[in-house]
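So, chain A:
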Amino acid sequence: MALLELDGLTKRYGGLVAVNQVSMRVEAGEVRAVIGPNGAGKTSLFHLITGVVRASEGDVRFDGQSLSGMSAYRICQTGLSRTFQLTALFPEMTARENVRLSAQARMKRRWQPFGGSTVFAEATRRGDDALERLGLTAVAGRPAGLLSHGDQRLLEVAMALAQKPRVLLLDEPTQGLSVEETLSAVETLSGLLADGHLTVLLVEHDMEVVFRLARRITVLHRGSVIADDVPDVVKADAAVQAAYLGGYT
Partner candidate 1 sequence: MAKGSDVSRRRLIQSTAAVAVVSTLPQYARAAGSIKIGMPLPLTGPVAGVGAQMRRACEFWAKQVNAKGGLLGRPVEFIISDTEGNPATAVRKAQEMVERNGVRILTGIAVSSEALATVPRLAEWDTIFVSGDNGDGRLTAEALVPNFFRPNVSGPMGTRAVALHLRDSPMKKLFGLGMDYAWGHNSMEVFEAECKRAGKNFAGAVFSPTGTKDFSTYITRIRQSGAEGVYLVLSGDDNAAFLSQAKQYRLGEKVQLLTELIDQMTINGTGDATVGLIGGSRYPYTLDNPVNKAFVAAWQAEYRTPPDMFEGDQYQSCVVLQAGIEKAGSIEAAKLRAALEGLEVDSIKGRVVMRACDHQGEQQGFVIKIVKREGMAHPVPEVIATYPADRVTPPCNKMVYDN
Partner candidate 2 sequence: MGGWRLFFLAAILLAAAPLGLPVFAMTLLTEALILGLLAMSLDLMVGYTRLISFGHAAAYGLGAYACGYLALHTSLPLPVALLAAALLAGVVAVGVAWVCTLVTGVSFSMLTLAFAQLLYALAFKWTSVTGASDGLAGIPRRAGPFGLTVLETRNGYYYLVLACMLGAFALCRLLVNAPFGAVLRGIRENEAKTLALGYNTRLYKISIVAVAFALGGLAGALYAPFAGFANTDLLFWLFSGKVLIMVIVGGQGTLIGPVLGAAFFMLAEHVLSAYTDSWALFLGLIFIGFVIFAPEGIWGLLNARMLKRARA
């Protein structure tokens, strides 16, 4: 059984269909990319999976359990952690506090009103671990709002990682980065994904990034899936080229 299954997922806004009958299976340990031109419905798909937006039709199953009707925070608690297309951090907190707060969300006594030094200690340990894996240890003490844009993108990934998610959803992790920043970020990410412990669903615009990181690609066009296969096959797919790669130089 697949870890994450989408089954006929549809979202309509009035007459507009943002996501149309999308079905997809992501196996444990897989790194899957969802690509498509602007407005293809990639981010909408993420919003549907994570419960930010309610689906008009269809279902999301995670480890066999249906997520439909669950609120966003609860879905996150089942083990799905995401990053945002537009960087979402706690700008006045240090990088370390950012990951700590993220890690704390997965702990039983995350709400503890007094004391809580053991909670903090454990959360800091998990957070520091995540920072190290993304090479951010050197900037751990800096306020997140003052980090470079590249580090901010990686910090968001570190926050998701600190939650030890069973599925990691990355929404355009290199969005807005310069060429050099993108290269180094991709380097870091591919190192992270190399060992195959993580299950990743990746939305990305940049083809270079997708082909470096993903082992399987789903192509969305106007809300519908038009291809779903390994990178080489997708690259060669005529429909995909027409819809997407054709316009991409």
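Behind the choice of candidates: all candidates are chains of the complex that A comes from, given by their letters.
As a working rule, a residue touches a chain if its C-beta (ideal position, glycine included) is under 8 Å from a C-beta of that chain, and two chains touch if they have at least 3 such contacts; residues count from 1.
Small disclaimer: the values here were computed from a predicted structure and weren't measured.
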Problem set entry | From 1 or 2, the one in contact with chain A within this complex | 2
Problem set entry | Interfacial residue positions of chain A with respect to candidate 2 in the complex | 50, 52, 71-74, 76-77, 81-82, 84, 88-93, 97, 100-102, 104-107, 109-116, 119-120, 123, 159, 163
